[in-house]
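Down below is the structure, laid out as structure tokens.
Heads up, one of the protein chains got dropped from this complex, but the rest are sitting where they should.
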Amino acid sequence: MAKPEDMPPMTYRFLGRSGLRVSSISLGGWLTYGGHIDREGTYACMKAAYDCGVNFFDCAESYSEGDSEIVMGEAIKKYGWKRNDLVISTKIYWGECFGDNPANNKGLSRKHIIEGVDASLKRLGLEYVDLIYAHRPDRQTPMEETVRAFNHIINSGKAFYWGTSEWNADEIAQAWRYADKLGMIGPLMEQPAYNMLTREKVESEFAHLYPETGLGLTVFSPLKSGILSGKYKDGIPDDSRYAQTSLEFIKGYWNRTNKDTWNAIIEQVNRLQPIADKLGLKMTTLALAWVLKNPNVSSAITGASSAEQVYENCRAVAAVDKLTPEVMAEVDEILNNKPPEMTLRY
Amino acid sequence: MAKPEDMPPMTYRFLGRSGLRVSSISLGGWLTYGGHIDREGTYACMKAAYDCGVNFFDCAESYSEGDSEIVMGEAIKKYGWKRNDLVISTKIYWGECFGDNPANNKGLSRKHIIEGVDASLKRLGLEYVDLIYAHRPDRQTPMEETVRAFNHIINSGKAFYWGTSEWNADEIAQAWRYADKLGMIGPLMEQPAYNMLTREKVESEFAHLYPETGLGLTVFSPLKSGILSGKYKDGIPDDSRYAQTSLEFIKGYWNRTNKDTWNAIIEQVNRLQPIADKLGLKMTTLALAWVLKNPNVSSAITGASSAEQVYENCRAVAAVDKLTPEVMAEVDEILNNKPPEMTLRY
Amino acid sequence: MAKPEDMPPMTYRFLGRSGLRVSSISLGGWLTYGGHIDREGTYACMKAAYDCGVNFFDCAESYSEGDSEIVMGEAIKKYGWKRNDLVISTKIYWGECFGDNPANNKGLSRKHIIEGVDASLKRLGLEYVDLIYAHRPDRQTPMEETVRAFNHIINSGKAFYWGTSEWNADEIAQAWRYADKLGMIGPLMEQPAYNMLTREKVESEFAHLYPETGLGLTVFSPLKSGILSGKYKDGIPDDSRYAQTSLEFIKGYWNRTNKDTWNAIIEQVNRLQPIADKLGLKMTTLALAWVLKNPNVSSAITGASSAEQVYENCRAVAAVDKLTPEVMAEVDEILNNKPPEMTLRY
Partner (left out) sequence: MAKPEDMPPMTYRFLGRSGLRVSSISLGGWLTYGGHIDREGTYACMKAAYDCGVNFFDCAESYSEGDSEIVMGEAIKKYGWKRNDLVISTKIYWGECFGDNPANNKGLSRKHIIEGVDASLKRLGLEYVDLIYAHRPDRQTPMEETVRAFNHIINSGKAFYWGTSEWNADEIAQAWRYADKLGMIGPLMEQPAYNMLTREKVESEFAHLYPETGLGLTVFSPLKSGILSGKYKDGIPDDSRYAQTSLEFIKGYWNRTNKDTWNAIIEQVNRLQPIADKLGLKMTTLALAWVLKNPNVSSAITGASSAEQVYENCRAVAAVDKLTPEVMAEVDEILNNKPPEMTLRY
């Protein structure tokens, strides 16, 4: 499927307090590429994204046990994209699948960070990534060791910036404490889940960090595993055009969730539909645009199983301006989950 | 055309508070090499300059979209010049032409500085440049990121010194603030426009920086796009032996300039002619020597379309001593644009 | 001999205040591999250890004059073990055998550390070791030089962590003083002798270092050259199934020891036998488990001449829990060498 002619131009945002610009909508390999989406399907999604102006492609050593990096790296080579046009990331934490002994293939030790990055670059077929993430906090490894190791990666020319994923505010602050003490580079960006139904961390817990550390956000799960697309409004289908893996993921979520809670969520999503209709937007577009409305979000990482989905996601950039203060207030009233505003002195 | 026998010996000056010595007259590739001057013409100009003792050749990634670096690099190889005899520079900022997505090919992010330098070195066919410049300030990239990235370039052995071009005094001071804080190397040199008609920045705004940071200057546009050569005294010719590109550049300047202002400038230049005549100098030589009279200028970067022009420019080094205090006072009276002297306590 | 089916699972411990995990029981090449144990014997011991979950293999440039590194490196290659599954160490100090002039092949000068590490890596056939040790303190080389050189090794990517072997507490503290002053990485681990008969250093002298520097221990000689295995209870045999080298080593020890002292030691060991019997443990297992009972011990480095011995040693991990406070008290009463407890304020 070729890029629709009426596709809006992509927008780009600085990644936190840095000079790097990432596309507002980016494409992630989680649960898809290298997994239930085959080679050709991955290439097609990445090409569709590239054609829409997406420059940020998000990987991790653990996505599909490394296969995500392999096929995403193949696509970059196949289409002959220029390295300087791309922002490629990967994440280090879960590397158990690359070893036979779990002792040192997981976490944020100097050993796993350096070995993990070297292996990721080899799989990607690249000399460096732009962004390297600590995929989770590792409370068992001293923070100083982790900060030193990521700076070693940057000084070795293997990455340009480092950041975190699903860290707490205090962990990020602690990392900056060591970076400052040692004259090193602190974590630039954090990758949390952020969507209409998951707001606490991004809007409240991290509030101090934006002005104090220049933290930027690349958020995942902007549609809360598809719930915000409205596709589960009639329950979870036994089959679906969506990836089997995603389906199992959502089923797992559903299983872990109290039935009343699940129904309350679905009902809430259903109540958002009229707003989407009024604005002439699909629910998916409304949900993505809502995420991009937050100025601390540098990029919303989307998943997609087909070029069509990629195009649909990229349309969100044109919808951001439709979310006027009045619309946002309406949404907030339905969601009823806005964290109390924090008054920051600086 | 062979080097004239009566060519005066080149003089060399330390580049600011450093141990590097650059020829007072240097050769830049802006608007010429890789552009409207063909391969052979470029080689001829560079050889003429080298023969006159010019050791500093100035490039930028953006000059002729990289072609300037390519042909200047070819000349170095063609003539078998020794790397240690040369001071080669390039500048990073506008790399849009090297990518299909403008997001990260421009400015002073860590990504563009490192990717830009690597690409420049490849085009030049060199392992390192002597001088790497930030071609413009980038107010959108944090200064600390830029300072760290240029130090990374130096620590990687890809450049010996870094500096700026067309930065303001406060931006240079800010860069030094981060360099000092981090124990890093600050910007050594700045490349501003400087000529009889453009004095404010070099003579007033930067006055504090010379003693405080050891700033050196490599100035461009010493003839103000040829205006100071006197060649436009009868208006702008429809055609010219000068490069089409330059002509378009000066026409653009002319178009942007109020006609009365333009006439006033030309009349002022005409009034300088008798001084040149009295000293037995061409206007071009007087204007270049006047620039070199400023002890804060390490090198005047000249453009040239032919060996003949190169020789003419290089003669300026012998004229500097002719500019006695009395002559300088005469010139100042005509120019009437001397910035008020600043009294520095140290 | 294949791995016994009832082998307990290996346990792993963090190495001091780091994110690296080493197997509680590790295998060292001292006095054995590359020496009196031939190639095939070495491979067999290492394979047995690997099969039991041992991930830490301990070398030194001086073990069998480099041959230990060579054969241990061969085993790693032969079995195709993944580098990320292994923790490999070596130690620098005695490199006289690698030169014809003793002046600079010994000690902890920058020259010997860098030359020694490069040569060790070549012998091992590895690009890096995980752990690099200063095999002894060098009171003639300034501490600052040594700290800088080990940091140079880490920054060059040739090791992940550095430590010491048989250093005094004040020497380790001094090394940290320079590391702190220079913002460098301090020594993470120390390798002392530690066993039921040798407790002073680990239990008393180093007590302050554990909380203050995060020191981890990889201890050698956990069986005191076999004395604690009970095999010398009837004196030293003229011949032995144990390696000739080890035998000579113990004979040397015996010769240097006053006969009454020797007899007292043997008698003491004999008195431990009933405790082992009561717990259903061999004396060797009791002695190794006792060492692992100390939480500051990250790994007990064992020697072995056969796969059988390796298996026996690895069984100790399952015996640690049998050493209840009551058992430990009984042992202490027999040993009568517990250093007085130090009260640390923090």
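All chains are identified by letter, namely A, B and C, in their written order; residue positions are counted from 1 within each chain.
Throughout what follows, contacts are C-beta pairs under 8 Å (C-beta built on N, C-alpha and C of every residue); 3 or more make two chains touch, one makes a residue touch a chain.
Keep in mind the model is a prediction, meaning the values are calculated, not measured.
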**OP:** Write out, one label after another, the shown chains that touch the chain missing from the document.
**Re:** B, C
Original post:
Thinking of the whole complex, not just what is shown, which of B:Ser18, B:Thr198, B:Gln268 or B:Gln309 touches the missing chain?
Top reply: B:Ser18
Subject >> Chain not shown: contacting residue from B:Cys97, B:Ile185, B:Leu279 or B:Leu335 >> reply: B:Ile185
Subject >> Footprint left on chain B by the chain that the document does not show >> reply: 12, 14, 17-23, 53, 55, 81-85, 87, 130, 155, 157, 160-161, 183, 185, 214
Original post:
So which bits of chain C touch the chain we can't see?
Top reply: 95, 98-101, 103-105, 107-112, 114-115, 119, 138, 140-142, 145-146, 148, 152, 155-156, 181-183
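Methods note: only the chains that are shown with their structure count from here on.
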**OP:** Provide the labels of all chains in contact with chain A and in contact with chain C.
**Re:** none
Subject >> Chain occupying the most central position, where position means C-alpha average >> reply: A
Subject >> Rotation angle (°) superposing Cα atoms of chain A on chain B, nearest 5 >> reply: 90
Subject >> Far-end chain from chain B, centres as C-alpha averages >> reply: C
Original post:
When the centre of a chain is set as the mean of its C-alpha atoms, what distance in Å lies between chain B and chain C?
Top reply: 63
**OP:** Quick one: which residues in chain B touch 2 or more of the other chains?
**Re:** none
